[in-house]
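In what follows, a structure is listed as structure tokens, so that the remarks can point back to it.
On to chain A.
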Amino acid sequence: MEKKVFKRTGGLTDIPMRYCPGCGHGIIHRLVAEVIEELGVQKRTIGIAPVGCSVFADEYFNCDMIQPPHGRGPAVATGMKRIRPDCVVFSYQGDGDLASIGMAETVHAAARAENITIIFVNNAIYGMTGGQMAPTTLIGMKSTTSPFGRDVKRAGYPIRMCEFLAALDAPGYLVRVSVHKPANVMKAKKAVKKAFQVQMEGLGFSMVEIISQCPTDWFLTPLQAVEYVEKQMIPYYPLGEYKTPFKKEEGKKEAKDKIEVEFRTDFN
Partner candidate 1 sequence: MYQGVIMSGFGGQGIVSAGILLANAGMIEDKYVTFFPAYGAEMRGGTANCSVVVSSEEVSSPVVARPDTVIVMNEPSLHRFESQLKPGGLMLINSSLVAAKPKREDIEIVFVDANTIAEKIGTLKVANMVMLGAYSKKTGAVNVDSLIKSLPKVYKKAKEDMLKKNQEALRKGMEEV
Partner candidate 2 sequence: MTERILMKGNEALAEGAVRAGCRFFAGYPITPQNEIPEYMSWRLPEVGGTFIQAESEVAAINMIFGASACGARVMTSSSGPGISLKQEGISYIAGAEIPIFYADIMRGGPGLGNIAPAQGDYFQATRGGGHGDYRVIVFAPNSVIEMGNFPRICYELADKYRMPSMILADGLLGQMMEPIVYDFEPIDPKDFPEKDYLLGCTEGRERRVVRSYDLRPGYLEKNTLKLEKKFKSIEENEVRYDDTNMEGADLVMVAFGTASRVCKSAIPLAKEAGMKVGLLRPITLWPFPMKVLRQIADEVEHILVVEMNIGQMVEDVKLAVEGKSQVHFYGRPSGSVPVTEEIFEQVKMILKK
């Protein structure tokens, strides 16, 4: 007799995704959807789609969804969660959405300790508009608005959001993960689950920054893109937990230097 060892998560709709080959969004959508399903909160989850490639998240996630203006996800999430504290509210955002145009909304939602979860997909580029420079574009990285490579004299430095938000007292859970290798994908899922659990336990603002790959706008093959994440992105954006309510006081520096993450497993 055959045994079913893999099935499509009910957390996603049947609509086929239209992301490019090698793009991280599909994986990340799936992780979030699986977590929602596993936590048994699918019937009371509201998702917020960003503006950018993943604007279509409102078609893909199999729960109530809203699509607000570019960068305003955390503000919309604030209004929703305050009115429906019984619901699980997550805002799915890209780097332009979260760290550029929506920086104020992000920082203040975090500072107010809004009990919401942010899934922050950092692929260092504006995908949908055609590969322009993002606030997280690495130094020297080429984009259609930094064609000679990001020059710090003209375009400044990339922003590390986890480290930035960790300076605030309020956030409950801040973590950076990646989805460029199977092992990292598994860790990413655990981080997403933990972030949702932080919200469900009322422990405040949680954000999972996910380093993702964009082969199309990086002008790389999917394989080369994975290598780029490993060799270029992660050294600048170290993986790890930057704030967690589950451990004793952890020095910022310690977290920052730590690349491999130890996840608490007693939730799983």
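In this text, a contact is a pair of C-beta atoms (placed from the backbone, for glycine too) under 8 Å apart; a residue touches a chain by one contact, two chains touch by 3 or more; residues count from 1.
Inclusion criterion for the candidates: all candidates are chains of the complex that A comes from, given by their letters.
The shown structure was predicted, so the numbers you read here are calculated from the model rather than taken from an experiment.
Every option in 1 or 2 belongs to this complex, yet chain A touches just one of them, candidate 2. Note for the complex: chain A touches candidate 2 at residues 13, 42-44, 46, 49, 55, 58-59, 62-69, 72, 75-80, 82-84, 86-87, 104-105, 107-108, 112.
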